[in-house]
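All remarks here apply to the structure that follows.
Here the complex is missing a single protein chain, while all its other protein chains stay put.
Read from first to last, the chains carry the letters A, B, C and D; within each, the first residue is number 1.
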Amino acid sequence: MTWIGDNLGLIWEQLREHLYLAIVPVILGLIISVPLGYVATRYSWLANPLIAFGGILYSLPSIALFIVIPAVLGTKVLSTVNIIVALTIYTVSLLIRNVIDGLRSVPPDVRQSAIAVGYGALHRVVAVDLPIAVPVIFTGLRVVTVANISMVSVGAVIGIGGLGELFTLGFQKDFLTPVVVGVVLSLTLALIADLILVSLQRILTPWARVATPVGEVA
Amino acid sequence: MWEYLTDSFNWSGNEGIWARILEHLWYTFAALGLSVVIGLPIGLRIGHTRRGAFLAINLGNAARALPSLGLLMIAVLLTDQIGFLPVLVALVALGIPPILASTYAGLSGVDPATIDAARGMGMTGREILTKVEIPIGMPLIISGIRSATLQIVSTATIAALVSLGGLGRYVVDGLKLRDFPQMFTGALLVALLAIVLDALFALIGRITVSPGLKIG
Amino acid sequence: MIEFEDVTKRYPDGTVAVDKLSLRIPSNQITVFVGPSGCGKTTSLRMINRTIERTSGTISIDGDDINGRDAVTLRRGIGYVIQNAGLFPHKTVVDNVATVPKLIGWDKRKAHSTAMELLERVGLDVKLAERYPAQLSGGQQQRVGVARALAADPAIMLMDEPFSAVDPIVRHQLQEELLRLQRDIGKTIVFVTHDIDEAIKLGDNVAVLRVGGKLAQFAPPAELLANPADDFVRGFVGQDRGYRALTFVHPEALPVQPLPDELALQDGVPLGWRNGSEELLPVGSVFKRGDSLRAALDAVLTSPTGCGVCVDDDGKAVGVIDQSTVAEALRS
Amino acid sequence: MIEFEDVTKRYPDGTVAVDKLSLRIPSNQITVFVGPSGCGKTTSLRMINRTIERTSGTISIDGDDINGRDAVTLRRGIGYVIQNAGLFPHKTVVDNVATVPKLIGWDKRKAHSTAMELLERVGLDVKLAERYPAQLSGGQQQRVGVARALAADPAIMLMDEPFSAVDPIVRHQLQEELLRLQRDIGKTIVFVTHDIDEAIKLGDNVAVLRVGGKLAQFAPPAELLANPADDFVRGFVGQDRGYRALTFVHPEALPVQPLPDELALQDGVPLGWRNGSEELLPVGSVFKRGDSLRAALDAVLTSPTGCGVCVDDDGKAVGVIDQSTVAEALRS
Partner (left out) sequence: GGGGDQLGSDKAGDSPAPSKVTSITVGSADFSESQLLAEIYGQALAAKGIEVKKKPNIGNRETYMAAIKDGSVDLVPEYTGAALAYFDKNSTETDPDKAYDALRKALTPGLEVLDMSPAADEDTIVVTKATADKYSLKSLADLKPVGKDLVAGGSSEFKVRSAGLKGLKEKYGVEFKEYKTLDAGGPLSIKALTDNQIQVTNLFTTQAVIKDQGLVQLDDPENILPPNNIVPLIRTDHKSDDVVATLNAVDAKLTTDALTDLVKRIDVGKESADAVAKDWLSKNPLS
């Protein structure tokens, strides 16, 4: 326990780095997946290959990806960019499926109406399809966010791992405390992030949580 | 990397690629088997009774948030062992949530009218589970096991961090020695293995899922 | 006979779905529960096979309280058909039908052949037997549902809005087939619908329920139309009930008059009415001897001459009746 | 006027959904497309707002070929209502209705107030304005759908089976409301249904289509009932068409007879028929002066005495008619 008190600065530093490394890829991944998913619903033959390719990318071991990236991009080996790019790849490979499913979840009669009231193609996506896809997209977003937060720590193996560095640090000394602190904080971070996403989703989709009307048997 | 792969020396022997693949498969299936043994019955129970779903799903999510590296290290430090056991613990913790969650989803997604009909014709709870809910939930159950497999295969690389073998050996040694061909080889083989296993489960799905569920 | 005695169902949330219902459902007849949405039809029906447990009162079948019996065994002896059929999507059509026979331990061969027979019986092409439910139309699915419920030859059939999800034309066919089937099998059928026309068409007896789960009237359809018990039933039975009631008026024999010359025939089948010009006027609808007064009136109303044509089973004209004959019959 | 000239639609898979359809849809009236499932009703309708593009032929509105116009602008000027309403689940009721006004650039305040007015107009409680579609019943959703289609005051409204997913009682209400609304607004409405009753009730003109997308008959409903063009139409119009046709027979004035003593009244409202015993016999259904012959006949048929009661707008009895008067009117 005294270890915690003595190392508050370090813990705080790693926590901040961890959060940064986990969240930035989620945001970037979302920015990439949405247009990509939209294209895949327009040209539906693209959807399955994209999802399958995502699955393959996701099965690449993260350690390998973390190290390959500087070789490919020419970034410095200790640059956070490596982790961010790797996790962004994971994010997109997972999220693409949800974006596609989400856009496909728009009921056909709603889409029909949107066309018939005279929405242009792009306008319709922004004003109708995307809002309706939010719950499905958020399901994916929650999964990748949590997964990212837990995956960042693997970066510790190459020296940029946020809370993961507490793992290696403790492990080298055969010392449980830092590892447990790292795991607990990482877990807490994931749960808080999840909670924030759930709240955000509730705020974004007030329509999705309304009660069914009186008289209808569920 | 091509040189590494085509060098037949690298393929044979108990440190060779074949041996590593077998080790990797062993870790994967051991962890997967245990995850199924634990996750499936719980998922079935929750899906069938539709009670405790909230708890199970959220526990499942929380487990997903466990960093496997940290978990592995804690497992090593706590069990005071560096063998297979801590790795198994970490991988099983990773495998259970998807299996649990999709088993639950598979069962709870069964049309209530179908269950109503089954009950109405005099099926007992067990018969409803085995003859109706499991077969209809099968596509999702398989896909849960499938995604657990993918995660386990790719994460089993960390076994190498605590002295075990498997394809992670190449990745970790390659990392330590900055031997990129070796590392790429490892990563690529892991991805290949994942693809092969994925195809295997697609096949299993094709066999176990009733054609009636694939129409339309 | 199925007997409800003071049966009440209160759901955990306090809703009283069925309130002190007392009712005798005669054996080997079709009894229809009808009423607006939420009036407790489904609840009443499902208390019979105990997929919903009553709160108080007694339900007995042939004098035995159903609570004295094991729920699972009870259900295996009662056929159950619901909207959208509730078929097992993972089983072929014939396996769906064979489900209960297999559950109660028949050998496979027998279950299968019984299932095949039943498919024919409900009017399904046996070529469909190896298909899966998703490959059938709604109407075909409902037929499978009926066959499945009949498979173990239960004495009682419960049918909860079985035809309400199919389009009107198919629904009409299914209703006709059910009536035809019932003539053969003579089960005790309890049928739920919210469509008064369906109730009148199918029911030997109709129980009209009002919201709150109270019985408003229990009577054969003709009586329901002629003497609605109160304003609620009158409103529910709807406009045109006078005309509909004619369905149940079967005058012994309407006195037909000989065929007039104006009626053009071909091999005895009416072609049209001559009116001096080249073209014939349409015949209008025709009726058969033994048809209800409704059919006769319609024939009169659709005929351009005011004379309704009566035909035999081969469609050959056997006579005509005029407006005043019908009016006479109506008065009597 | 909307004009179809030799319009054909062939889907990429080869299905010919509409085949050389030629048709004039008059302005400010309700024209109903009716026909069995798959006969091309929806396809025909949707070619009008170009959500489906025709394969050949011309469709013009008031003489202008619609292909000469920008599809999006065209659509904004045409209201569109479909089954299940197709409301935007993520927008409140009032925002749903305000969609088109906002799209065409009205300021928010005006769009909102117009939307609120429309909600009232279609008979929705304004308290529901801030709800989401999922919080409304099916009938309420359909009303919102109608309001949304009306929002930008389009000259044309396309309605594709708008009422087919709601229960019969609500459907009846919605039909009445549509007729009432149309009396005020006088739009050019094209309405699709597969329910011949609905077509007859709502249509100023009815187009009957047969499978394969061919026009079988285009006529006002009374003519359709009286003179079906062929067997297909006759079959489709169905039994009871003679009786239904009476809906369109409005005898100038049926000669009513003075109230007989047997009719018991209270403040002029008929209570029942005396028959010597304590209890009164039911009055039967009643009709108003100016009602169709169908109503008068039903009154006669439901009356235990064979005398139908005629009432004024307050429900007070003003006279009776007997069977022979109705028969007389039928003959003429």
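Here is the rule we go by: contacts are C-beta pairs under 8 Å (C-beta built on N, C-alpha and C of every residue); 3 or more make two chains touch, one makes a residue touch a chain.
Nothing here was measured: the structure is a model prediction, and the numbers come from that model.
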*When the whole complex is taken into account, which chains on show are touched by the absent chain?*
A, B
*Given B:177, B:199 or B:215, the one touching the chain that is not displayed*: B:177
*Among B:160, B:187 or B:209, which residue is in contact with the omitted chain in the full complex?*
B:160
*Candidates A:16, A:42, A:76 or A:202 - the one touching the absent chain*: A:76
*asked:* Among A:16, A:42, A:173 or A:209, exactly one should touch the missing chain; which is it?
replied: A:173
_For subunit A, which positions touch the chain that isn't shown here?_
3, 6-7, 10, 70-71, 74, 76-79, 156-159, 165, 168-169, 171-175, 177
*Residues of subunit B in contact with the chain that isn't shown?*
76, 80-83, 160, 162-163, 169, 172-173, 175-181
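Criterion: only the chains that are shown with their structure count from here on.
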*Taking contacts as defined above, which has more of them, A-B or B-C?*
A-B
*Could you please state the distance in Å, as a whole number, between where the Cα atoms of subunit A are centred and where those of subunit B are centred?*
20
*Separation of mean Cα positions, subunit D and subunit C [Å, integer]*: 28
*Multi-chain contacts in subunit A: which residues touch at least two other chains?*
215
_Of subunit D, residues touching subunit A in the complex_ = 49, 51, 72-76, 78, 80, 82-92, 99-100, 103-104, 131-137, 140, 148, 158
*asked:* If we count contacts the way the header does, which residues on subunit B are in touch with subunit C in the complex?
replied: 111, 113-114, 116-124, 127, 132, 135-136, 138, 209-213, 215-216
*In their complex, what parts of subunit A are in touch with subunit B?*
55-56, 58-65, 67-68, 71, 142-143, 146-147, 149-154, 156-158, 163-164, 167, 170-171, 174-176, 179-180, 182-183, 186-187, 190-191, 194
